[in-house]
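A single protein chain has been omitted from the complex, and every remaining protein chain is retained in its original position.
We just call them A, B and C in the order they show up, numbering each chain from 1.
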Amino acid sequence: MTTNKTNKFTVPIGPQHPALKEPGHFEFTVDGEIVTGATARLGYVHRGIEKATESRNWIQDVYILERICGICSHVHAMAFAQGVEMLANVEIPPRARAIRTLIAELERIHSHMLWAGVAAHEGGFDTLFMYIWRDRETVMELLEMLTGNRVNYSANVLGGVKFDVQQDQIDEIRKGMDKLEERSRYYLEIVTTDETFLGRTRSIGIMDKKDAAVLGAVGPTARASGVERDVRVDVPYAYYPDFPTVSITDNAGDLEARFVVRMKEVLESVRLIREILDHLPEGDLAVRVPRRIPEGQVISRVEAPRGELFYYIESNGTDTPERVKVRTPTLPNWGSVLALAVGHKLADMPMILVGIDPCFSCNDRMVHITNNKNNDQVWSWEQLRQYGIEYYK
Amino acid sequence: MIKVTPLLALLIFPGGLFLLNIGMFYEWIDRKLVARFQNRIGPRWFQPLADTIKLLAKEEIIPEKVHAGLFTFLPVFGMAGALASALYVPLAGFAPSYSFSGDLIVVLYLLSMMTLCLGLAGSNTVNRFSLVGATRTLTQLFSYEAPFMLALLGPAILTQSWQISEINFFAQDNIWILVTQPIGFLVALIGLMGKLELPPFDAPEAETEIVSGALTEYSGRGLALFHVGKDIELVIGLTLVSAFYLGGLANPLEFVLKTLGLLVVMALLQSLFARLRIDQTVGLWWRLGALLALIQLLVVLVF
Amino acid sequence: MLQIGSLVGNVLQSLFKRPDTELYPFEKKEVPPRLRGTLVWNPDKCTGCMLCVKDCPANALELVVLDKKNKKFMMRYHADRCIYCSQCVVSCRMNCLKMISEEWELASAQKEPFFVEYGKSEEIEQLLLEKEAQSDAENNGQE
Partner (left out) sequence: MNTTEALAKAETLLGSVTVSSDRPQENRLDIDIKTEDLQKSIQILIDNEWGYLSAIVGVDRPDKPADGEEITADTNGKVEILYPFCEGNAIVTLRLSVPYDNPVVDTICTIIPSATLYEREMIEMYGIEIKGTPDTNKLLLPDDWPEGQYPLRKSFKGLGQS
């Protein structure tokens, strides 16, 4: 129990906590059940990826950046590949653009459904959680069929994509889309009509339009507050110039609105995927990109499932980048959530935290251990066992 | 009807061994049903037993800054309360081992002992999650207790007796009280869910907010006792509600059918709702639950 | 319209449906043909350009040159480091590398199975003999 001078009670959430699927630390000062202050401490899954890119070549970096996040791995690789192609002045073939977009949209469906399940679980609605995750398997299996992997699809190479889409796969995807569309409509209805669940989501964690705009919220979090910020619409990249998407917004700004926006985005993705499959262009899958990228710097932005993903890439003319800066969508959304936590009930905090769809491994990217032997922070299995025996003697 | 000798009653049937086993069996049914409602497979039949044995075999860690005596004995008290209440209810359709006029009140208090012990156990530790959990447990106790009692009062007034066995006989001879007092039945059933902290009333142990609530610091034996105590409470609660509202319990077959029927309804209710916040729970009980129970009582009194 | 327990239809249906759970180690699903499993190297066409080694993000590949003129190479594949991205398959211009979908349950409690050596058996034997001779020589030297 920590009590400070004003007799305030601090409730920690994390680093290990059932509400957080990844480690992160939040401290809430509470007065009874009402939150009066909030701070964050990140970095528990920092892996040094930004630094690591500087010592690897451009091709290797695609994969290391893809592993920033498991859920939105494709968009990371895509943002990087897109930036490098811009630097190298390479135009990728239309079929590659279409397939990239296709996988990105499938991934968006997968991410949004994952989030909806987790958020339902935070609200104690386990049945909804189980159902949503069961149906998410459909899209996971489609991705596995297309790329051979359920996460970290590795579909991008510099200059295009690795995998083609064949006719039988197109049929499979269409079948899957029909199922997903039906189920998403059903879930949309549930989250907007179920009384007990609305008690946990309606008018909770409201962020108004002005706050969202100034605090720099991005993605569905911003759109649920009525801020039209969607890179796919603002700066069409990949195949979006040919097949534009609609930016889905809601004005309520509460948790319910975030559910509604995400579920509607799933439906929009389904529509887009069908359209892309109808008009899949013929042609090559990839073009050659030089191993040495010409000097220059570029900003590459794509819309990840959680919002705008920002890449700053600088090349010094060699086969390794000079600087790769990644700003993931979760980081600006944290700022907005921590600023808005005050005044809410403690019981609502997990749901509000989860409401932005946080991805901790996305915003943590540092610390690398280079020398295992001389570092007492790294323990071997044998050492750990020995320590355990000593401890309990 | 057969009467069982006291010592046997305490150790083997209906107290002791029988109750432990049937408690764990009912827990399994509950978990299995919820799993099937959620389109999962669910645990195998021996899972609750295996959990209990594993927990009993494990080291019990007494955290720092707690009253060690309280920490050790609270689970025992809680479980003793639940076991003792078994002596007064028509378990498995047999006549209760002990019976006196007014035993209904005693059973209700014995059942609350478990919850009180939980609350005390939570506030005994310095863990923040335990403390918040304990507060919520006790808050919830004050919210469902009155409506639950009022709901069980209906049949008692109808029988004009406070003796469980007499109410049981009365229920057997007459039309199911469920038909005449549907509101009372609903309040009693949902009150039972509140008592057992089942969803949607699981705010006191909401894992995504406060880990495991009052039980966060418990491990090994203490945790096992609390879990088994809750299983026993589940059986006794089901017995009470079905004896009162579902036409009494005359023989083991009726007992099994009626309590399991109730359990199916409870499992269904568990999987249908999102968790209520503690303020919503309190609001629901006092604004709606208590009011409904009172109306039911008035109806009973007038007619 | 607001309602209580709106999932009830689906919940009751689930009771009579087969559970969706997959009993993985007992019942295995068919793997998709594109699944990326163990890497297999075909030494016949390899020219020793080393592109696969250079592009591997996890340093999982080592190409040992036995005889550069006659194009004799041996590959050491560290499956424990491999991240199964199949960049090497894309990089290889001779199509010597392939990730097979048959072998994918690679978990192991020991480290040994993760170290795979590919090459023509007679060449490996020759190399091993050389190695042995070398270590023998070293041992003799020490004594």
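Assume a residue touches a chain if its C-beta (ideal position, glycine included) is under 8 Å from a C-beta of that chain, and two chains touch if they have at least 3 such contacts.
All values derive from a computational prediction rather than experimental measurement.
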(message) Quick check: which displayed chains does the absent chain contact?
(response) A
(request) Sort through A:I34, A:V246, A:A339 or A:L384 and give me the one touching the missing partner chain. (result) A:A339
(request) Go through chain A and note every residue touching the omitted chain. (result) 39-43, 46, 48, 50-51, 54, 86, 213-216, 229, 234-235, 296-299, 301, 308, 310, 312, 314, 322-323, 325, 327, 331-332, 334-336, 339, 364-371, 374-375
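As a working rule, only the chains that are shown with their structure count from here on.
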(message) Nearest whole angstrom, what separates the Cα centre of chain B from the Cα centre of chain C?
(response) 55
(request) Would you give the residues of chain A that are in contact with at least 2 other chains, written as numbers and ranges? (result) 127-128, 131, 134, 194, 196
(request) Could you tell me which residues belong to chain C and also touch two or more other chains? (result) 4-5, 7, 11, 20
(message) Quick check: in the complex, which residue numbers of chain C touch chain B?
(response) 4-5, 7-8, 11-12, 14-15, 17, 19-21, 23
(request) Within their complex, state which residues of chain B touch chain C. (result) 33, 35-42, 268-269, 271-273
(message) Residue numbers of chain C touching chain A in their complex, please.
(response) 1-7, 10-11, 20, 32, 34-36, 54-58, 83-87, 90-91, 99, 101
